[in-house]
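Yeah, one chain of the complex is gone here, protein chain that is, but the others are all in their spots.
Each chain gets a letter, A, B and C, in the order it is written, and its residues are counted from 1.
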Amino acid sequence: MIEAGILGATGLVGQKIVKLLDGHPWFNVIAVAASERNVGRKYRDAVKYRVQGDVPSNVADQEIVDIEPKAMDKADVIFSALPAEIANRKEEDFAQAGKIVVSNASAHRMDPDVPLLNPEINSEHLALIDDQRRKRKWDGAIVTNPNCSTTILSLSLKPIYDKFGIVNVFVSTMQALSGAGFPGVASLDILDNTIPFIRGEEEKMEYETPKILGSVTKPADFKVSASCHRVPVVDGHMEAVFLETKQKARVDAVIQAMEDFSGEPQKLGLPSAPMKPIVVKRERDRPQTKLDRLEGRGMSVTVGRIRREGIHEGIKYIVLGHNIIRGAAGCSILNAELLKSKRYI
Amino acid sequence: MIEAGILGATGLVGQKIVKLLDGHPWFNVIAVAASERNVGRKYRDAVKYRVQGDVPSNVADQEIVDIEPKAMDKADVIFSALPAEIANRKEEDFAQAGKIVVSNASAHRMDPDVPLLNPEINSEHLALIDDQRRKRKWDGAIVTNPNCSTTILSLSLKPIYDKFGIVNVFVSTMQALSGAGFPGVASLDILDNTIPFIRGEEEKMEYETPKILGSVTKPADFKVSASCHRVPVVDGHMEAVFLETKQKARVDAVIQAMEDFSGEPQKLGLPSAPMKPIVVKRERDRPQTKLDRLEGRGMSVTVGRIRREGIHEGIKYIVLGHNIIRGAAGCSILNAELLKSKRYI
Amino acid sequence: MIEAGILGATGLVGQKIVKLLDGHPWFNVIAVAASERNVGRKYRDAVKYRVQGDVPSNVADQEIVDIEPKAMDKADVIFSALPAEIANRKEEDFAQAGKIVVSNASAHRMDPDVPLLNPEINSEHLALIDDQRRKRKWDGAIVTNPNCSTTILSLSLKPIYDKFGIVNVFVSTMQALSGAGFPGVASLDILDNTIPFIRGEEEKMEYETPKILGSVTKPADFKVSASCHRVPVVDGHMEAVFLETKQKARVDAVIQAMEDFSGEPQKLGLPSAPMKPIVVKRERDRPQTKLDRLEGRGMSVTVGRIRREGIHEGIKYIVLGHNIIRGAAGCSILNAELLKSKRYI
Partner (left out) sequence: MIEAGILGATGLVGQKIVKLLDGHPWFNVIAVAASERNVGRKYRDAVKYRVQGDVPSNVADQEIVDIEPKAMDKADVIFSALPAEIANRKEEDFAQAGKIVVSNASAHRMDPDVPLLNPEINSEHLALIDDQRRKRKWDGAIVTNPNCSTTILSLSLKPIYDKFGIVNVFVSTMQALSGAGFPGVASLDILDNTIPFIRGEEEKMEYETPKILGSVTKPADFKVSASCHRVPVVDGHMEAVFLETKQKARVDAVIQAMEDFSGEPQKLGLPSAPMKPIVVKRERDRPQTKLDRLEGRGMSVTVGRIRREGIHEGIKYIVLGHNIIRGAAGCSILNAELLKSKRYI
């Protein structure tokens, strides 16, 4: 078993990492860190637990430690669910101390020497680690996973990009409340409402997507334009995608490409890899957030309504994914599994 | 006072027409028609009233009549809120009988000789009435208002189209439950959910928009591609719009064009005309459905987040409107006011 | 394996029975019946499936049969999730044909010779079956489970009743949408709303509770007064209970009695029996519908806020249960397991 530490363990994503690692075949949580006011308290007392079921018993009674490498010196892998502004420096401290940091934070995602991994798409970006170690003179490493909306979008784009090429992407999101963390959005602000603004989200989708789909050295050569909106659902981000392809793509060929799609995690049989990264629904009114967000135990994205888009002879479709599982905690864990499988951990 | 009859008076849109005509300075409801099983019942007993407040007293005790011209022979204007499949024939019967039919139904919207009016945009399309009468050999007329999402979208497009030209429009909607009528969407289907399908809605947006923004004889020469979604809000359709303009449009110039925009209803001072057809919000997280849907007593649309769209050097923005008021009942009434003002009634 | 048939298999409760029997160690679904218009269609095509995940594969391709004994002659146990008005006669037909009918319908619940079973409370009421067979001259039998709200309430009352006696019970419910079936409550009627009326529900709670807690021959000698309300939650009925006890009951003694409580299903180790029928929460703001409704895989009820009630020196508390699992499908299955274990099947 590999010993794991979690930074930001009391937040929504941190809680979910704790939950998903409960009973994990490879990783064992031995340390949980959170903000100073909680240090020294038992995890079960400090956490405002919002995951269904009980706090996993192996973590419940652990005392929360400082967000410092010396407080986690026995851990072989560090999961970071820190807020971006804290993550920036802290994650570097851990990498400097020789730790492999698997981060869900946005701080280092766009650093040229940091892999931004959505493992079914670009596992070969792990090659950046050598570069990173050389430049930064550290033995550890930082590996990141994308913003939740980007993770979901990019997975659906990959088979199309490979087979038909992409010229540009318009995407409009309907995002869940859990994406804003806890306490997040006030109930008075969202019940019977839609809020057409999520800070930084559009920029993240527009910058991160080409990096993920590009080569190790160069972003993909298409552009993304996003409009991001919060709707009153608990979990699950839905995205309406309009895209212009390089070669004309027939609807049935797109469906085929998505259904055939599979990546390195499936090949390696990683424990958290969904059998099918993309599930295609044929019913005309699917995917639906409530019905489909847990597809593949929340690790698959679900695509539906694949249809012709008449303006550029392109394609439009709907993609849905679980923002906290595939889009955050689960993707971090899948990254860690990939790192272990490739002997970085 | 002009005597008015209402077809489909017990549905959600019919109820709202009854409400908005309560105390109207020009129109007086003298007859309400609904499906056969309700004929003979008092309106107050037949209606499952879903509008805030009481059933207007002048209508509450009227007996529901058949959807037949002879049952409304004293009415000078007929408001139709019938389902499309019934509207087709029934509205023709009324026009044949010499009535002016102001219809919210989709049945005749795309008929080349039927005006599809969003009165701030294309009041000159009333000229089609002569054509219609000549061809169809009737003294009455059918005038329609657009689908709710289209009404809202087209209003926001008009000043941009006039000033900069439009090449194409991508639009993704987040639509309210009331758009599906009553009982409409089952609560189990929509609480904590988003449904990415509304039957016929995308086609309506794609076909109706160019007709409205075109000349009397020719649709506008841009294309619309829509993706339509139902979200759990009661009233108010929000739309994310991406558009490529013919001439480059600076954000501040677009704001200026929208704020300066005004149409025939404002010039004529029609009773239901909002002071400003388009209200521009400067706050970065507006418009919001719950906060802004009643802008201009529900007759204005609210636009916000006007920003550059990087793919085609275009513009993206959010537009919100009240689907039952601006998008249906209120637009029908504004059409009737225009018709009276132009002496068609 | 015991062969099982399901009546009303396409409704919400029927769907859940199908789901809960998927992989059940004792029962195997061999026939599904529904209303005439669906007969002959495959289950997967006829059902508007509202349970998370896929239709269980062993049932998905079964053809729907008539609600007639001859269409299910191979089944050894019949689960009925029929609407009350149909259940009345149909269930009798099946019992007449020698079948054991385990019914969730209200039709026969108050028949003096029909057991109304909440198995942790009154498994001894099975003795009524002999009576029933004698009187009705049939080889089969009808066994019912209570109304969902009653199931949840009565379970929480049982240990108090046994230990302290009960004089009377005031109960006010906050009930989930799924309790109304599908399509059930219109979304426009319940979003941002509370509806203080559920047809027949208060009467069911008032009559059924004393029957369940009584002896085989006589209802318990306390009275229940209920007020029932629908709130916008998907699953889970919450109930605020005020009760006057015969002997003064201290809060800690009530907690103890509830935590110690266990019944025949636990003793027999029935497959669907929750480890603890009543889970007591100590946090001051629990149980909560969303967080606790799946306690014991939905078969436990959760009690919290047990506190003194100052008017009659009584007790007040909150009880929550999953209306579709414990309150319907799961309780029917637990009844069937009890029947098998007692060799009635």
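Simple rule for what comes next: a residue touches a chain if its C-beta (ideal position, glycine included) is under 8 Å from a C-beta of that chain, and two chains touch if they have at least 3 such contacts.
Model, not experiment: these values are computed from the prediction.
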Among A:G8, A:P210, A:P232 or A:G263, the residue in touch with the chain that has been omitted: A:P232
Residue of C:A95, C:I129, C:L153 or C:V234 touching the missing chain in the full complex: C:V234
Absent-chain contact - pick from A:D76, A:E91 or A:D192: A:D192
Absent chain, residues of chain C that touch it: 168, 170, 172, 174, 192-197, 206, 223, 225, 227, 229, 231-234, 236, 238, 240, 242, 284-291, 304-305, 309-311, 316, 318
Chain B residues touching the omitted chain (full complex): 52-53, 191-192, 291, 294
Chain not shown, touching residues in chain A: 12, 50, 177-178, 182-192, 232-234
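Note that only the chains that are shown with their structure count from here on.
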Rounded Å distance between chain B and chain C, as computed from the means of their C-alpha atoms: 48
Distance from the mean Cα position of chain B to that of chain A, given in whole angstrom: 41
In chain C, residues with contacts to at least two other chains: 191-192
